[in-house]
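Sharing a structure, written as structure tokens. Questions coming.
All protein chains but one are shown at their positions in the complex.
Right, chain A next:
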Amino acid sequence: MADRIFAGVLLLVAIGYTIIAFTLIHAPFQYDPLGPESWPRILGLVAIPCILYVLVRPDVESLGLPARSLGRLAALVAMLLVYAFLFQPLGFVIATFAFCMALSMMLGSRLVPALAFSLGIGLFGYLLCTRLLDLNLPAGILTFLR
């Protein structure tokens, strides 16, 4: 069943892809015999039969996930999105501290080790990357770090 739902979504995407390849994509004049549209057309025409095969003969019944882990995964993805959202405006140090705290607590760490770990990653990670390795990370609101 899980297979079928996923394949159904994929099928819609692949049909959309193929329709775009057949209608919207074309070069203003012909540079080479194939042009930019043929390759996506071929890919679409290979993908659709493959997806139909999976739809007809699925081999994965369910994801086998208890509701509890599903909740944890949803929380993880939410944390990642928030982390991505805050990364630049708040800066690496604060965003990373908050993210590491939240995730390690969710995974069952106790408060004090989690605090030490998150502070360490945030501060030392920032200094290590920017000062020693010369990588570009956002300082955010902690402008004195820049």
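By definition in this document, a contact is a pair of C-beta atoms (placed from the backbone, for glycine too) under 8 Å apart; a residue touches a chain by one contact, two chains touch by 3 or more; residues count from 1.
In this section, contacts and distances are computed from a predicted model.
Chemist: Leaving aside the chains you can see, what is the UniProt protein name of the one that's missing? Options: "Alpha/beta fold hydrolase", "Tripartite tricarboxylate transporter permease", "Biotin attachment protein" or "pH adaptation potassium efflux system C transmembrane protein".
Modeler: According to UniProt, the chain not displayed is called "Tripartite tricarboxylate transporter permease".
Chemist: So which of A:Leu12, A:Ala27 or A:Ile141 would be touching the chain we can't see?
Modeler: Checking the options A:Leu12, A:Ala27 or A:Ile141, the one contacting the hidden chain is A:Ala27.
Chemist: Contacts of chain A with the missing chain: which residues?
Modeler: Residues 2-3, 6, 10, 14, 17, 20-21, 25-28, 31-36, 38-40, 43, 46-47, 50-51, 53-54, 59-60, 63, 65, 69, 72-73, 76-77, 80-81, 83-85, 87-88, 92, 96, 99-100, 103-104, 107-109, 113-114, 117-118, 121, 125, 129, 133-138 of chain A touch the chain that is not shown.
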